[in-house]
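Only one protein chain is missing; all other protein chains are in place.
Labels run A and B following the written order; every chain starts at residue 1.
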Amino acid sequence: MTYDDKTLARLADDAAAIISRYPVPRSALLPLLHLVQAEDGFVSPQGIAFCADQLDLTAAEVSAVATFYTQFKRRPNGEYQVGVCTNTLCAIMGGDEIYREVSEHLGVGHDETTPDGKVTLERLECNAACDYAPVMMVNWEFFDNQTPASAKQVVDDLRAGKDVAPSRGPAKVCTFKEVSRVLAGFEDGRAHEDQGMGEPTLAGLNVAKDQGWKEGGK
Amino acid sequence: MTDLTPVLTATWGAEESWTLKTYQDHGGYGALKKAFGMDKADIIQAVKDSGLRGRGGAGFPTGMKWGFLPPDDGGPRYLVVNADESEPGTCKDIPTMLNSPHVLIEGAIITSYAIGCNHAFIYVRGEVVHVYRRVMNAVAEAYKAGFLGKNIQGTGYDLDITVHAGAGAYICGEETALLDSLEGLRGQPRLKPPFPAVAGLYARPTVVNNVESIASVPAIIDRGVEWFTSMGTEKSKGMGIFSLSGHIEKPGQYEAPLGITLRELIEMAGGMRGGKKLKFWTPGGSSTPILTDEHLDTPLDYEAIGAAGSMLGTRALQIFDETTSVVRAVTRWMEFYKHESCGKCTPCREGTFWLTQILRRIEAGHGTPADLQQLLDTCDSIAGRSFCAFGDGAVSCVVSGLKYFRAEFEAYVDGTASFDPADAALFDYAVSTDTAATDAPELAQEAHA
Partner (left out) sequence: MTATADKAGSQAVETVNVTIDGKAISVAKDTLIIRAAEQVGIEIPRFCDHPLLKPAGACRQCLVDVASPGPDGNLRAFPKPQASCTMTVTEGMVVNTQNTSEEAERAQKGVMELLLINHPLDCPVCDKGGECPLQNQAMSHGNAESRFVDVKRVFEKPLALSSEILLDRERCVLCQRCTRFSDEIAGDSFIDLQNRGAMQQIGTFNEDVLGFDGYGPVGIAAEDESGGAFSSYFSGNTVQICPVGALTSSAYRFRARPFDLVSAAGISEHDSSGSAIRTDHRRGVILRRLADNDPTVNEEWITDKDRFAFAWQNMPDRLTRPLVRNDEGDLVEASWPQAIAAAAAGLREAVSGKKAKGVGVLPGGRITLEDAYAYGKFARVVLGTNDVDVRTRIASDEEQSFLGSSVASTGLGVTFADLERAPSVLLVGFEPEDEGGVVFLRMKKSSPKQQVFTVAPFLSRGAHKLGAQLVEAVPGYEGTVLAGLTKAADAVKALSEPGSVIVVGERVAGAPGAFTEALALADRTGARVVWIPRRAGERGAVEAGALPGLLPGGGDVAVAKARKAVASAWGVDDLPRTRGRDVTGILTAASARQLDALVVGGVQPTDLTADMIKALKAAKFVVSLEVRRTDATELADVVLPVAPPSEKSGTFVNWEGRLRGFATAIKTDAMSDHRVLDMLARELGVDLGTATVDAVNAELVTLGVLEDSARMAAPAVEAPAAKAAEKAASVAAGTKSLTLASWHQLIDEGSLQEGEPYLAGTGRIAVARMSPATAEAVGVKEGLVSVQGTHQSSIDLPVVITDMVDGVVWLPAKSPGSWVAATLGLAPGDSVSVKGGV
């Protein structure tokens, strides 16, 4: 199983662009694996072989890297990766219950995909949005201050094919493949899309404003 | 009452705050202009004099780190910005890059210029795609405006910045693991020495700095060392972003001088949720030993928090009230460390595996009195024995948890503990009886984790 000539040529062009960003080609491996996910929806064995070819590595060296990082998926991923943070803070603030209810609602467990191929559920580690706990990430976009109901609504909408907007981020959540391509370093033109900042982001700033504290000391 | 001091966060509320235009409207890239007029050594000296300490957790003096670079040998040297913000509780760099990426870019240019680097890298964790978009966009804008590329602003100085997405590995926040990851390897820590300053990225002299450290540089250059040192305490200078999360009324980002206290911050944040009592908190992420309400007035600076038996870390203040089970919190943290242990060294790999099993048993009510000693003994076999600081960080929640709340652990062992997880949640729900929230994922599943 390998890519057809046309696909291979296109991927090779992308790979060349990625490799050119680095003084040493091997640095391109993580973005190349993101690129493979953009193509196949997961790190496919053909993608492993592709990366190995591009960088003159063995397949074992590529899988060594691919299996180290949790974002690299080994089976076809759902169109949407739904991750519920169950690290301590989010878990305690309700993340455990959100995960439990979403899991029950979808009928899938950790790293499992709904039969329609739409949603892959995942327990997430801390995603650096603790001030918005409990947090859920869909294709690595922020869904802040979740409740079991809001989370279930999100997955229902995703499965129904509706556009879903994150709490902070672009106008809508892109597909797993689209997002993977961004992570490979190819801009998708959505950088200026914005859902506004949440209250926690501006919490300190607002206090300072209310108090009339001058920015930055004396 | 200590005043908040919004510097890095100052423009976050502005219209399209992430754009070059907004940043420049607020004086952005003025520091760069100033820096280009300075001697490189003076820039480094200014950062040294400012007392700026690494904002990524370790608190190593930033200017000193730059000063470790060997003399220019004509070969490349690199700046790598550690934007792999992953320490549980830490959520300051992500909003910085999301809302004001140019302050990071400007800081990176000044730093690169000062240390003689022509190719800088920003390693952003992969799980925040919009942040990655914003940073890539900011870099593109900076190229367009002539702040990056060849002959920047007519100075003859060249700089490229590559924005690199990680792929999900907490350990890559460790600077040498980050370098390996950036080189396309498994993100496992390297032997030190050689330190990155001598042999870092591609075995060349390299400075690795946290986002907030680099973002602090423009203000130091722009407003001067004195301005910066007017904030903070004797050995902990300047401002920093304090990230409050958990059981408080208004969690969020509070930029304040180092040395502010938790009591002050909680007050600014509207107090504890529902007026409940503070039980325990982390001063700088889950790798810093927990503290309790005894420490409400301890100045949040490196020295005082250190003296209190913890570390300032990333100023990730995770605040838990009396409804929270310490055993549950510690167990979940340990599951995190087990999941994120890179596997390189025995103590961390095997130790977190063991601790997780013991803690899960205790939480499930199957612990034995001997388990508590075993927890401490196993922690002792990890702390100070592991290859990198991950091991020390991993056990600090257990050791400090047992230090302050041993009775609670004992209560779990003798079956008298009673915590309703629903009490700690932000929403109401009835605890399901059929599935414990902490059901352990099967080992088989973890094989793919």
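FYI, contacts are C-beta pairs under 8 Å (C-beta built on N, C-alpha and C of every residue); 3 or more make two chains touch, one makes a residue touch a chain.
Quick caveat: nothing in here was measured; it's all calculated off a predicted structure.
Every shown chain touched by the omitted chain in the complete complex is listed here: A, B. Only one residue from B:27, B:70, B:384 or B:415 touches the chain missing from this view: B:384. The hidden chain makes contact, of the residues B:358, B:372, B:402 or B:425, with B:358. Only one residue from A:59, A:165 or A:197 touches the chain missing from this view: A:59.
For chain B, the residues touching the absent chain in the complete assembly are 169, 186, 191, 338-347, 349-354, 357-358, 361, 374, 377-378, 380-382, 384-387, 443, 446-449. Not every partner is drawn; the one left out touches chain A at residues 1-2, 42-46, 48-49, 52, 57-64, 67-68, 74-76.
Assume only the chains that are shown with their structure count from here on.
Once the centre of each chain is set as its mean CA position, chain A and chain B turn out to be 20 Å apart. Taken in their complex, chain A has these residues touching chain B: 21-24, 26-31, 33-34, 55, 64-65, 68-72, 74, 83, 86-89, 91-94, 96-97, 99-100, 104, 109-111, 123-134, 137, 139-142, 145, 147-148, 166, 168-170, 179, 182-185, 187-188, 190-192, 194, 197, 199-208, 211, 213-218. Chain B contributes residues 3-7, 9-10, 12-13, 16, 18-19, 76, 85-91, 93-95, 98-99, 119, 125-130, 132-134, 136-137, 140, 162-170, 181-187, 202, 219, 223, 227-228, 230-231, 239, 241-247, 250-257, 268-269, 286, 316, 318, 320, 324, 328-329, 332-333, 336, 339-340, 342, 421-422, 424-427, 429, 432, 435, 437-438, 441, 445, 448-449 to its touches with chain A in the complex.
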